[in-house]
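Have a look at this one before I ask anything.
The complex appears here without one of its protein chains, the remainder shown in place.
The chains carry the letters A and B, assigned in the order they are written, with residues numbered from 1 in each.
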Amino acid sequence: MEKYYTFKIKRFLPDETPSVRWDEFRIRLNRMERIIDGLIKIKETRDGTLTFRKSCAHGVCGSCAMKINGKNRLACQTLVKDMPEVIEIEPLPALPVIKDLAVDMTLFFEKNDRVLPYLVNDEPPPERERLQSPDDQHKILESITCIMCGSCTTSCPVFWADKEYLGPSALLKAYRFTFDTRDRATQQRLEKITGEHGVWRCHSIFNCVDVCPKEIDITKHILKLKRLAVKKGFTGDSQ
Amino acid sequence: MRYKWSINSLAWLFHRITGIVLSFYIIAHIYVLSHLKDPESYNRLMGMMKNPIVKIGELGLFAVVLIHVFAGLRVTFLEAGISTKYQKHMAYTGAVFIALVWFIGAVYFLKEVF
Partner (left out) sequence: MEINKHYFDTVIIGSGLAGLRASIECVKHGTVAVLSKLYPTRSHSTAAQGGIGAALGNEEPDNPEWHTYDTVKGSDFLGDQDAIEIMCYDAIPTIIELEHMGVPFSRTPEGKIAQRRFGGHTRDFGAAPVRRACYSADRTGHAVLFALYEQGQLNGVRFFQEFQVLDIVIENNAVQGIITMNIKNGSIHVFESKALIIASGGFGKIFKVTSNAYASTGECLSMLFKQGYPLEDMEFFQFHPTGLYGLGILITEGARGEGGILINGNGERFMERYAPTIKDLAPRDMVSRAILTEIRDGRGIDGKDYVYLDLRHIDKKILEERLPEITTFCKIYLGIDPSKAPIPVVPTAHYAMGGIPTDVDGRVLKDVDGSVIEGLYAAGECACVSVHGANRLGCNSLLDTVVFGRRAGKSAISIIKSAKKNRVKKERIQNIIDCISMIKNSNGRENVASIKQDLQKNMMDKCSVFRKEEDLKELLDEINDIKERYKEISITDRSNTFNTELLDAVELGHMITLSEVIVSCALQRTESRGAHCREDYPKRDDENWLKHTFVFQTEKGILFKYKPVNITRFQPQERKY
């Protein structure tokens, strides 16, 4: 049940020269253990300077998103039994690296701020809860599952080429509110997402869907946003 | 940027590349057509076109057009409302179709030419 695995990790240590290098560690892991367990073992027993983010270790917080064997994944949701013996680990692509596997997520998070990421409803609220049918709640069910791990946007070739592109995560957030029957800011939100770096830059590449740890079909939601925008007459002339 | 390719990202990549190739081809095509004004230049150009390299190029063009059309149809279907559940199916099926149609077309074409 225990096997040797070779972890090839791309290091970035800003205080050293050279600051970029590849390190190889050969460690013994049980096949049901996760990549994050391997990284922790390396940090504890081989190299204490190895730096990576972690928190919940079971796929709900989104801290440990990184590129594993060429594809973005959560390190805590990837079991070594599903990996070959040599595992290449790098930080998320296209974002500035702070150290080793920890990237600066500011650019990713600020995209969310551009889509009015909160429920907007200025009507006086009823005494009890606002009613919403189960079917209406299902419309946003997938989009509320997003844990903002960053895997999707950093796997999108459009984002690689255009850092201003809103990206799958922010567009999914826009969907979550636009299609929430309790929200009243459809017009403003559509204006924000149909601009130059908005929803029209999605080319249905589906890289985001391939990597989402919550298995959300993000492109499907973006297509729904596009259809809504067309129905409401938005063509990209605003903002 | 080293990132794993998949059938869907390759479909987009080829759609893009064939699109660029076709844009250059259109310019070349219009240039050729502009020689339809008099019989002399027409015959001269048609003579040049009988060159085997051009014929191989036309086979390549055929592939480029097929790839662009099928990839484009796939994207159009998705945007028109066909469920995204089928995006990989459409990509694989499209690839098979392109291969088949190109091969059959290539056989007939080469028979005619050689």
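The working rule: a contact is a pair of C-beta atoms (placed from the backbone, for glycine too) under 8 Å apart; a residue touches a chain by one contact, two chains touch by 3 or more.
Just so it is clear, the structure is predicted and the values come from calculations on it, not from any experiment.
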Can you list the shown chains that the absent chain is in touch with? A
By the document's definition of touch, the residue of A:105, A:156, A:174 or A:193 touching the omitted chain is A:105
For the chain that got dropped from the picture, name the residues of chain A it touches. 13-15, 32, 43-45, 47-49, 51-63, 77, 79, 98-100, 102, 104-105, 109, 113, 117-119, 121, 125, 127-134, 136-137, 140-141, 144-145, 147-148, 177, 180, 182-183
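Please note the rule applied: only the chains that are shown with their structure count from here on.
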For the pair chain A and chain B, the C-alpha centroid-to-centroid distance in angstrom is 35
Applying the document's contact rule, which stretches of chain A touch chain B when the two form their complex? 67, 69-71, 93-94, 155, 157, 160, 203-207, 209-210, 217, 219-220, 223, 226-227
Given the complex, residues on chain B that touch chain A span 1-4, 6, 8-9, 12, 75, 78-79, 81, 83-85, 87-88
